[in-house]
Each structure stands twice: as structure tokens, then as C-alpha cells.
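Only one protein chain is missing from this complex, and each of the others stays in its spot.
By written order: A and B. Residues from 1 in each chain.
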Amino acid sequence: MQIDLRTVSIQPLRNTFDHLVRRFGDKPASRYQEGSYDIQAAENLHYRPTWDPEQELYDTGITRIVMQDWYALKDPRQFYYSTYTLTRARQQDSAEASFAFVESRGLAEALSDELRRTALDLLVPLRHAAWGANQNNTFICGYGYGTAFTQPCIYQAMDNLGIAQYLSRLGLLLGGTEALEAGKAAWTSGDAWQPLRRYVEDCLVLRDPFELFVAQNVALDGLLYPLVYEALVDDHLAGRGGSAVAMLTQFMSDWFAETGKWVDAVLKVAAAESEHNRAQLQTWIGAWSERAAAALLPVVGQVPGAEADELVGERVAAFKARLEKTGIAL
Amino acid sequence: MDMKSANRKLSLKDKYRLFTRDLGWEPSYRTREEIFPYVQYEGIKVHDWDKWEDPFRLTMDAYWKYQAEKERKFYAIIDAHAQNNGHLHITDARYLSALKIFLQAISPGEFCAHKGFARVGREFPGVGTQVACQMQAIDEIRHAQTQIHALSNYNRFYNGFHAFAEQRDRIWYTSVARSFFDDAMSAGPFEFMIAIGFSFEYVLTNLLFVPFMSGAAYNGDMATVTFGFSAQSDEARHMTLGLECIKFMLEQDPDNLPIVQRWIDKWFWRGFRVLGLVSTMMDYMLPKRVMSWREAWNIYGVENGGALFKDLARYGIRPPKGWNDAEEAVDHMSHQLMLGLYQWSFGTAFHAWIPSDEDMDWLAKKYPETFDRYYRPRWMHIRKLAAAGTPFKNYGLAKLCQCCQLPVVFTEPGDPTLSCHRERVHQGEKYHFCSDHCQALFENEPEKYVQAWLPMPQLFQDLQGDLTAWMDWVFLRDGEDNGDYADSLDRRNFEAWRAMATSNQ
């Protein structure tokens, strides 16, 4: 049946769903709002988990952070599945182009042995750290409360996996499967990597989703990405003829800049909620970032010519300044 | 286009191994027991997680690329549907009841699956298994969102959609689906996989989605066809994950067989009961019907399920315990449940109606053994009451099954004239069941099922049986969302708008 659209002007009965009217007023809702707010069951849950009968199926009590409304932790990017996927698909296109460019121009072969060695030693073991990050964000998504807070974590987890796969690909391109084996050996038993591996394994046993958010997304990523990708790859290596490597890690730099906005927004709202939250966040961030800085020091130190103490010191200072803007003084 | 070009010597399988399971390592600063605390208590023995076979080998680059393509297509159609008054293209507004039930009861289930898969995607110790579960976790939030987005435009023009979030937690019939998902999520990781990954995705999802979206296509609902197809394209991956998972458990240790079999028995029956709602959609709610519930069951239950269980027989698995009773119930369930929905339609956020002569003739043809004999006479009686101005309404509240949470409306196996009802006293409290199977599930896990939140008793406990207060509490607008389609606002509006659209008035 054909309907001539011009003849029909129908007055809708309502603008949007009741729960969104209560939150945002009686007006059409965005797709982010429709796909995020109140879509997790909130009451009359049927059974307690057999894996931990102390908990509810969705339980605000498993973290020390207290929010009156967990949906206040809005994602400033307003990512729902579609916008997330389209954004990453575009980035993947350009990452693909960079890999193709480096391969087709033989830029990998053009790297000096020393630079290639340095890049492999620094970056390939990080695929395991990214895998740890993936598990941590999957955990936060699974056990955190409220879709506004948890939905970005599954996106973050899949990004962490994507990053682990880009690093694997970089390793294969610069050093073949042997490079991946060597990277794994360094990760599991090389001295420079043990503090970081210990940090990651300690995160894997945290069961407070918000503390894990702090340990992984705030403290570790907040120092690792600026140190490794900005200070070492984009500045140090690129300055020594390694810009091909920087092309291959462009995704990580862009990703950190983007996701950092979300992380900051979450911290800012959670800290502003109460003195209790602010103090808790301060304690957690202080402790975890101190450990993260110490764990990253030997990783930076293994890069020939890098002034590890100085670089880490600079980035720690920048990290503190960043945190200050979210209302958390370290 | 993907990571393939990185190293041409490697096969797809080898590359995938490097890009997933090779990322894991044996922890030494923490024990595996500390990192994966929930993987032991169900009694499933796994000796070697590396024996896990990855069904589809999607790396993130390919995932983003293909999913983005699906998303572009989906939202282009949804936008066009909204811009072109696509809601006026449906056969008639009775059809919307099926969508309302879907949004209130099934879409929240997608969200539960999202959370549940995120949890097991973290709790399983094998990287291959974790990645597959994580991809399903992100897919499932996609499904919840695309469904809400597709149905959002209907909400602007029709009643019954507006309070799906509140009704998910409060109205009586949605607790059938939510108790199912809560049951799965409160189970351990392995049982969750059998519940959702295997029983729901593999055995039952085809019965939900394929007839449902064909029904949407037959009834001119472009929005639903689109979300259905788009979701289903992920479902093929999910089904395969469920099947791989069960094979993995069975291959790892012979001691796993009795545990897995018990879960298959449980989750088949739980799922079958949830599908009772789908049977009414297929047989009654589609103005233009695709196939009967019985015909869908023959294709996707008997034929496909049969092939599956024949395949699994090599591990010692037998078809689920409730299989034969299910087979018999298929000829009755949609009629019994729809008669129930009609008499309680004052308490549903969708409309029910008395089938027309033409509808009944179709049902008689599809159910030659049962419809004319048992159900037409009841509908004729109900029609007579409605004509006399005394429509049949049952203001007595439905007695709900403690396990599946459906009203106890089904009949005894072997005797469709005798109402089936079971009772059992457990620690001084009386519990009711719709069937032997639901009672058996309770007896296996009484400590779980005594916790069930039952919406009907709730009405008495908190609201002293005050129906108006209950309607407010469940966000049900009396006279708008509920009742007989025949005199509903949805019908009046749809007919008026359609007349505007097809004439020059």
C-alpha cells in the first residue's frame, strides 16, 4: 500500500517514554538517552546470585563509591552502540591505511635495527597489559551499576582488545612471530616488566568496580599512554627516525585523548557527589598512581637514551594537573 | 582490509590464536583461584582451556567494520520509517500488541544477556572463551538499543509502549521473562552459558526471532523486520558459541555430563514456558499470519532441535526431559494463554481481542485436533458474553507458578479438559506450580525459587488489593493501555489516521 506522505500530518500522542520524561522533561529524547537511561532492572529482582549470595544481581553496595543516581555518570561522548561502532570503524579505516602505507613503502625495513629492537621491546609486551585492561573493563561493565556508567566500559574493553591486536600486528610486521614470543617472555619474566605485570595481576583480583575503574582507566592508563605513546613513541622514537612506528600507534594516541574525556567526566561527577566520594577517590588514585608510576619506570628505563626519571616525573606532574581539574587534588 | 595482510604466511586460525589466546599468560603474583573465583563451585571440570574451539574468528578490526555496516543500514531504515509515517503501513493496530510485549518483556532480556555475558566474559579462565563472550556482551546491548530505537516511534503514536522500563520491573506478565534471565544471571558461569548461550540462543532463539520477523514482514512493519534481521545476524555467532561451549564442557570430563544434562532439562523447560508468550503472538496477534506456532515448532523445534540432540548423543546427551510434554503442549498453549490474556486484559499494557470467524477458521485449520474441539467453544461463549454487554473479565487474580511465573492456565498432559496445578509445602509455606516440570525445578533448587518475586502476592501485600493503586504503580493507564482492542484508542487513532492517509478528507 502506498501512502502519500504529504496528505498526512498526525499529531503524536507523546514525545518519549515515561522514564525519560521524568528525567529530562517532556520533549523528544536522544538515542543516547533512549538506549542508556534506566534500561537496567532496578527493583523486584528475583534471586540472589549463587556465586555470591551476599550480593544483589545489580548491587550498588559492592563499591565504596556512593551515588544517589548512578545515571549521573554520563558519557560526554554520548556513545551508544551505533555511534561507538561507527567511530571505531572510521578509525580502523585510517589505522588500516597506516599499516598499508608502512608495508607498501617498506618503511618497516627502513628502520634501523636498534630502533626496531627498541620499538619491539617497548611495545610488544604491552599487548598483554592491554589484555589485562580488557578483562578489567569487562569486569566493570559486568558488575558496575547503571548503564550510563557500565556501557562505556564494554566499549573500552573491546578497544583494549583492539589495541592488543594492533600491538600484535605491529609485532608481526616488525619482527614476525618470534617478536611476539620474545615479548611474552619479557612480560612473564623480564625484570623491566615485572612491576607492571604485578600491578595488572593485582587489578585482576579487585572486586570493587569503581576502584578497578580508578586503578585501570585512571591511574595506569593515565600514565602509561602519555609515557609510552606520547613521550617515547611520538617524541623519542620519531625524533630518531622512527616515525613509521608512530604511524602504527596513532590509534592509541587518538584513543587515549578521546577516552580520557570520558574518564575525567566520570571522576568529576563522582567526586562532586560527596566529600566521602572525593576522599575515597583521592586515596585510591594516590595509591594506584604511585604504584603505576613506579611500575612504569623500568619500562621507560629500558629505552636507550630515554631519561626515565625525568620523563616519568613530567608525566606524573601532568597527571596531577589533569586530576586537579576533576576536583581531586593529589 | 584486516590483520590478514600483516603476515601472509599465517592461516586464519593461527592469526586468530595470536590475536586472542596468545594474549593471556599464566599469573604468578596472584593465583588463578583469586583471579577466577567463580569457576569451580558448579562442579564443572575443565582440564585444558586451550582445547576451546573458536567458532567465528572475528578480530576487532573486522568486528568494527562489519558491525558498522549493519548499523548504517539499520538506522537509515529506522529514520525513513519515522519520517514516512511507517507506522501506518502495518496491517492494523492489533499487530502492535506483539511489539508491546516484545519491548516490555524481551528487550530487557537482551540487556540481561549483555550484563551476563560481560560477567562470564570476565569469569571464564580461557582467553578464547572470554573474547567470544565479550563480543556477545557488546552485541546484546546493541540488540536492546536497536529494539528500543526501532519501537520508539511507535511509542509516539500508540499506547502501551510508554512505560516499558517501569513495567519491566513491576507488571505481572513481564516477570515471566525477567525471572528467566534473573535465574540465569544468578547461576554460575557455566550454567549461564547453558541457559542463555545454549538453550536460549541455540534451541529457542530461532523460534522467537525468525517467525517474529517474518510476521513483521507480512504485516508491513519495516522497523521490526530491520531490527530483527540485524540482531539475528549476530545471533548466528551467538548460537555457534553456545554449541561450542556445550561441546567443550562435555569433552573436558565425563563427570560434566550429568550436570550439563540437568541444566539442559531445566533450561529447555524454562525457555519453553517463556516462549508461551511468543506462541500467542504467532497464533493470535498477527493480523496477517505467517505460520502457526505449531508449524514453527515443527521446523525449529522438532526438526532442528532433533538434529542437534542427535548430534549431541555421541556425548551421552539425551533430549531434554520436558521434550515430549512440550510436543503435546504445542497444540494447546497459545489458545490457553490467549484466553488467559483476554480475561486479564484489564491488567495488561497491550490489547487482547476475541478472534473473528476468519481467525478461528485459520486456527481450526492449523490445529485440526484441538481448536474446534476445545477452544472455539470457549471463544464463542466469550463472544456471546461480549455481545450481551457483559464481557468476560476475570478480576480474580491469576495464580502464578512459583517457577516460570506464568498464570496456572495449562492442562494436564494427556487430558486437555483438566486444569493442571501442583502444590507443595516447603518449610511451612505453600508453593504453586503449573506443571510437574516446574515443580521439579523448584525441588532441585528450593533455596533459589523461594526468593522469586511474585507480582500477584505483591499486589496484596503492599497495595491491599487496590486495583487502581496497582495500575498507578505499574504505570498502566486504565482505558488507554489495557482492555479489548475493539474499543481501544489505538484502534480509533489508527483507523482515523489511515483514513486521512488514504483519502482526501
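We adopt the following convention: a contact is a pair of C-beta atoms (placed from the backbone, for glycine too) under 8 Å apart; a residue touches a chain by one contact, two chains touch by 3 or more.
Here is the rule we use: contacts and distances are computed from a predicted model.
For the chain that does not appear here, its UniProt entry gives the protein name "Multi-component phenol hydoxylase, activator subunit LapM", which is one of "Multi-component phenol hydoxylase, activator subunit LapM", "Acyl carrier protein", "Sarcosine oxidase, delta subunit family" or "Sugar ABC transporter permease".
The chain not shown here makes contact, within the complete complex, with B.
Checked against the hidden chain, the listed residues B:Phe229, B:Phe433 or B:Trp453 yield one contact partner: B:Phe229.
Set against the missing chain, the residues B:Met60, B:Met239 or B:Ile317 yield one that touches it, B:Met239.
Between the chain not shown and the residues B:Asp50, B:Glu69, B:Asp462 or B:Glu495, the one that touches is B:Glu69. Looking at subunit B, the residues touching the absent chain are 1-2, 11-13, 55-58, 62, 66, 69-70, 205-206, 209-210, 213-214, 217-218, 225, 229, 232-233, 235-237, 239-240, 243, 247, 303-304, 306-308, 310-311, 314.
Just so we're on the same page, only the chains that are shown with their structure count from here on.
Averaged C-alpha coordinates put the centre of subunit A at 33 Å from the centre of subunit B. Of all residues in subunit A, only 1, 3-5, 7-8, 10, 12-19, 29, 31, 34-35, 38-51, 57-58, 80-82, 85-86, 88-89, 92, 95-96, 99-100, 103, 127-128, 130-131, 134-135, 138-139, 141-143, 147, 150-151, 154-155, 157-159, 161-162, 164-165, 168-169, 172-173, 176-177, 180, 184, 187-188, 197-198, 201-202, 204-205 touch subunit B in the complex they form. Of all residues in subunit B, only 1-3, 5-7, 10, 18-19, 22-30, 34-35, 38, 41, 59-61, 63-65, 67-69, 71-72, 74-75, 83-85, 88-89, 108, 111-112, 114-115, 118-119, 121-122, 127, 130-131, 134-135, 137-138, 141-142, 144-146, 148-149, 152, 155-159, 161-166, 168-170, 175, 178-179, 182-183, 185-189, 220, 448-449, 451-453, 455, 458, 475, 493, 497, 500-502, 504 touch subunit A in the complex they form.
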